[in-house]
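Yeah, one chain of the complex is gone here, protein chain that is, but the others are all in their spots.
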Amino acid sequence: MEIVVCVKPVPEAESRLRANGAGTAFDPEGVKFVLAGYDESAVEQALLLKQAAPGSRVHAVALGPPGRTDEVLRASIALGCDSATAVTADVPAFHDPVATARELAEAVRGLGKVDLVLFGKHAGDDEEGLVGSAAAEALGLPFVGFVVDLRHDAGRLRFRRSVERGEETWEAPLPLAVGLQQAWNDPRTATLPAILRSRKAPIARRASGPPDAAAGSSVAERFALPPPRQGAKMIEFKSPQEAAEKLVRLLREEAKVFP
Amino acid sequence: MSDTILVVGEPDGPALAEATVEAVGVARQLAGPAGTVVGFVAGSGAAARAAGFAAVGVGRVLVADDPRFDQAPPAALARPAAATAEQAGASVVVLGGTTFGRDLVGSLAVAFRAAAANGVTELERSGDAVRVRRPVFSGRATEERRLTGPRAVVSVRPHTFPPANGPAVPLAVEAAPSCDLPAALLGPTRTAVAAAAQGGGPSLADAAIVVSGGRGVGAPEKFAIIDALAASLGAAVGASRAVTDAGWRPASFQVGQTGRTVSPQLYVAVGISGAIQHVIGMVSSRVIVAINNDATAPIFRVADYGIAGDLFEIVPALTAEVRRVRGK
Partner (left out) sequence: MVDFSLSPDAESLRDLARKFARTEMAPHAAECDRTSRFPEEIYRKAHALGLMNLNVPTEYGGSGLGLFEQCLIVEELAYACGGMTTSTIANCLALEPILLGGTPEQQRRILSPFCSAYQLAAFCLTEPSSGSDAGAVKTRARRDGDAYVLDGEKCFISNAPHASLYTVFATVDPGLKHRGVTAFVVPRSTEGVVVGKDEEKMGHRASATGSVRFERVRVPASDRLQGEGDGFSLAMRTLDQTRTPIGALATGIAQAALDHAARYALKRETFGKPIAEHQAIQIKLANMTQAVHAARLLTWHAAWTIDRGGKGTLESSIAKCFASDAALHVADEAIQIFGGYGYMKEYPVEKLLRDAKLTQIYEGANEIQRLVTARELLRAYS
């Protein structure tokens, strides 16, 4: 099987979150970018499928400036991916996801025959989770997201999909695009020798193309951390019913969190 | 952008999913008094589901009553939905941000050549654009984005917006336009559905609302009032470490430094003192409510709203009020 995994560099979990001076976007200054959590599962899933079908190859693709893409592509190679492509694009960390999806689709199209395209469920930073479905449409591939436990058996894929009310069981022919929530194993850790080898591995590069002007765009306008908590507004009440009524009203009208 | 908004209906058995009804409420607000909301439903029995739209005030519903969609991926609805939006003259499409909606938004955005956003918690028209706000970094921050261009596709975070509530209008069903839909996109097939083992209720990890009980609940059999409040809110149930250590609930329920970290829209802490180990697991929730009979408990320092009172009286009263307000 020819498998492609699209991976995204995201700020590492303990990063200090800061807005830029204008407050319009996330400030990546001093932040370390690593492989997104669900992408680690997607890479793991790809490698498990490769192990189960000898002769398969796994290719990792990432989009962004080289300073962000190269480290996660090397990390993917260190884990066991056979090759990698960096789509060079000088874009911010929270870039328009549909535009990203179109670029990734172009890059995947350029790789020739592909049986399976894997995406992580969503990236830990913007958590949009729409790149996989969008890229699949651009490629003309069927897409299923929230996939758990993906298995390959004689040209067909079997998997489960985790939804609100429980789990669905699915079957699909190749080729397929998948948004992966969980592999059937925990993501592996790259060994030291593999990491050392990955430092010297070649990364194919391609430039990004012009955006689809007619499609509009999603532009980041503000990035904000919540203000520090000042302490609870204590609700005064004479009866439990009054307390309940006041709280529900505050939640709906003031906090705008509809219960 | 036009004033016509299309809402894509998600099936829930023979009816429309609650998330779709919330999406209708959002669409109506976006459309404004002069605009129109149009519905779209696909799959067999679509005509019956269309009645769900009419019940909440959406009279015009385009329907693709086609069994091919019944066990197909939600993403496969992209081209039919895009064609439908064109036909209806809609330039904005709104969906509920469930697993159904989230799988469809991306493919629909490409099929419809639109800008898109998933899981928004606030949105408004702004000139010729749609502005959205959404949580990022597991709720530790929020971003606002402007969706520019002629078309936009947005999914709204479930349990965040009030569901549309009528009045009912007469239903006018139209056939959705046909479109080029390659068989390959319908290739993946759902073969079975298994209900969640814990019998209903969202999982702690994804829930938009969490109700947690702590030592103040007193005894395992009294935890039922936490379950009841959670059920009324459509919330997941969590617990403090004291509760899981005592065995009142399994360890998987524990919210805190050594348990899970959650960042729901609303976190209700009942009978929880607010020790730092628990707070670390829930402090990034958007809104925190604390109910505790000790007004000096540290939880009130991190909560947004507090009720200092007897939880055995407050919680049932709250459950009753939520049910009343939600019309159940």
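Worth pointing out:
Each chain carries a letter (A and B) given by its place in the written order, and its residues are counted from 1.
The rule is simple: a contact is a pair of C-beta atoms (placed from the backbone, for glycine too) under 8 Å apart; a residue touches a chain by one contact, two chains touch by 3 or more.
The model shown is predicted, which means the values in this text are computed figures rather than measured ones.
Within the full complex, the chain left out of the display contacts the shown chains A. Listed residues A:L116, A:A190 or A:A220: the one in touch with the omitted chain is A:A190.
Against the chain not shown here, chain A presents residues 70-71, 74-75, 78, 189-196, 198-199.
Note that only the chains that are shown with their structure count from here on.
Those residues of chain B that touch chain A in the complex are listed here as 73, 75-76, 78, 98-100, 102-111, 113-119, 122, 131, 134-138, 140-152, 159-162, 182, 184-197, 200, 202, 209, 233, 265-266, 283, 286-290, 295, 300-310, 313-314, 316-318, 320-322, 325-326.
Residues 11, 17, 25-26, 94, 96-98, 101-102, 124-138, 140-146, 161-173, 176, 179, 212, 214-226, 229, 231-235, 237, 239-241, 243-245, 247-248, 250-252, 255-259 of chain A are the ones that touch chain B when the two sit in their complex.
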